[in-house]
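Let me begin by handing over the structure; questions about it come next.
Of the protein chains in this complex, one is absent; all others appear in place.
Coming up: chain A.
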């Protein structure tokens, strides 16, 4: 499998002239993270500036509660400060690494307190109305397009399940309630959808 994020700095032009400039390229962010690993506060401030809207957007979409989301993002940046030395550019782009920390933290919090501040059915319109990807700002546009093409190949329900889970943090149980299916059926559907995606994305 090719390195999907390895060329994310070189495709800005492909994003189109209408988009605001990138806050920082992947290469710049990677260098800043290396400085953060040495305890450089000014580099940390720059990383924060460049990435906090994305991370807060990610966490807020999962938790659906502004105050809670900022608490989690606070802790996420503490983790980034402490773990910057573990960032491995060979495994992920800097923004993917940070979004992964943010998503994992948000989903862990949500699983601990599922009732706090969310109403899954109300989010639904947002999930379903968002076109699979409009813009690419921090990632390689080709990689994004490729995933979107593969998602399009899934049945609509399966595609919605994957997006609700990834973007909104829905658990198997949430999905079972929404689709009015037993949890085991949801699990089976998820596995089929994931395998189909994997097959579609493999070279």
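Throughout what follows, contacts are C-beta pairs under 8 Å (C-beta built on N, C-alpha and C of every residue); 3 or more make two chains touch, one makes a residue touch a chain; residues count from 1.
Assume contacts and distances are computed from a predicted model.
Chain not shown in the complex: UniProt lists it as "Anti-sigma factor", one of "Predicted acyltransferase, LPLAT superfamily", "histidine kinase", "Anti-sigma factor" or "Sugar ABC transporter permease". Even with one chain removed from view, chain A keeps its contact list with that chain: residues 1, 4-5, 41, 45, 48, 52-54, 56-58, 60-62, 70, 73-74, 77-78, 81, 91-93, 96, 99-100, 103-104, 107-108, 111-112, 130-139, 143-144, 146-148, 162-163, 165-167, 169-173, 175, 190-191, 194-195, 197-198, 201.
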